[in-house]
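Read the structure below first, then the notes.
Missing here is one protein chain; the remaining ones are kept as they sit in the complex.
Right, chain A next:
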Amino acid sequence: MLPFLARRLIVAVLVALAVSAVAFGLMFVSGDPAVVLAGQAGRAQDVELIRQAYGLDRPIVIQFFSWLGKALRGDFGTSLYFNLPVASIVGERLPVTLLLGSAAFLLAMIVSVPLGIVASLKPGGALDRAALLLAVLGQAIPSFWLGLILIVVFGVWYGLVPISGTETWQGYILPVIVLSYYAMPALMRLTRAGMIDVLGADYIRTARAKGLARLRILLVHALRNAVLPLVSLAAVQFGMMLSGSIVIESVFAINGLGRLAWESLLRSDLPVVQAIILILSLIYVTLTTVADLINAWLDPRLRSA
C-alpha cells in the first residue's frame, strides 16, 4: 500500500505543477493582461506603466518561475484587482465553497445511493420508474433555472429563506439543494446499474441459497462490489462541487471560489487565478487518490495494480 501511495503522491505534485504552468501560459494567450488591467478607459500609456509596474514585460517563463518560487515559500502575492494579499482573498472564499460543496455532496449521496439501490431491486417497477423520472429531470433542468424558480417560490413568495448571499446559514439551503440535485442523476443511475449487475451474479444466488438475510446480502455482499465505479464517479463529482459552481454561485450571490476564479480570469488577476488553479488541482488530485485508495480497500485485486 505504501509504494502505491508514494507513487500517487509524486504524480499528484507533477499534475498540479503542470496544470499551473499551462494555466499561466493560457492567461497570456487570451489577451494581454496589462490591457485588461488598464480597464476600458485605459490609454496606451497606462498600459505601458502597468506592464512595468507588475513585471508583465518580462518573458513569460521567468514570470512563471518567479511566481512558483514565491508560491513554494507560501507567498501567493497580491491580488492585482483588490490590492490585498491573495491568501486573504482566497481565505475569505475557500470555506464558503468547501461548506457548500461538502453539504451538497453529502445530500446527493444520501438521496441518490439509497434511491439507486431501491430502483435496482425491481428494474422496470414503479419505484424504478419514479427514480428514472427524477434522473431525467435532474439531467434536463438547467441548474440556473431551477435556482431561480426556487428563489421565486421559497424566497419571494413564501419568504422562507434568504434569496441570496450567505450571511446566515439559511442562505446555504437553496444552493445546496440545487448543487446536489445536479449531481444526483449520474450517481443514482450508476448505483442502480452496478447493483443490477451484481445482483445477477452467481455469488449472490449462493448467498441467498445459504439463507442469508436479504438486507445483509444487499448491503454487505452486493453493494461492496457495486460501488467501485461509484466511488470513482463520486470523487469527480465531489471535486466539481468543491471547485465551485460558477452558475450556482452567481445565481445565489455566493462568494465562493468558482466565481472568484471566473471573475479573476476576466480581469486578468494573475496571482489569484494561479492560486486558485493550484488549490483546485490539488483538491482534484487528492480526491482521485483517495478514491483509488478506497477502491483498493474495497477490492483487494486492485492493490497489486
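Going forward, a residue touches a chain if its C-beta (ideal position, glycine included) is under 8 Å from a C-beta of that chain, and two chains touch if they have at least 3 such contacts; residues count from 1.
Criterion: contacts and distances are computed from a predicted model.
Asks: Have a look at "Peptidase", "Peptide/nickel transport system substrate-binding protein", "ABC transporter domain-containing protein" or "NAD(P)H-dependent oxidoreductase" and point out the UniProt protein name belonging to the hidden chain.
Replies: "Peptide/nickel transport system substrate-binding protein"
Asks: Quick one: say which of A:A53, A:L137 or A:V220 touches the chain that got left out.
Replies: Within the whole complex, the residue contacting the unshown chain is A:A53.
Asks: Quick one: which of A:F65, A:F82 or A:Y203 touches the chain that's been left out?
Replies: Among A:F65, A:F82 or A:Y203, only A:F82 touches the chain that is not shown.
Asks: May I ask which residue of A:A222, A:V251, A:L270 or A:I283 touches the chain that does not appear here?
Replies: Missing-chain contact among the listed residues: A:V251.
Asks: Provide the residue numbers of chain A that touch the chain removed from this figure.
Replies: Against the missing chain, chain A presents residues 30-32, 35-46, 49-50, 53, 78, 81-84, 89, 92, 98-99, 102-103, 106, 148, 151-152, 154-156, 158-165, 167-170, 172-173, 176-177, 250-253, 255, 259-260, 263, 266, 268.
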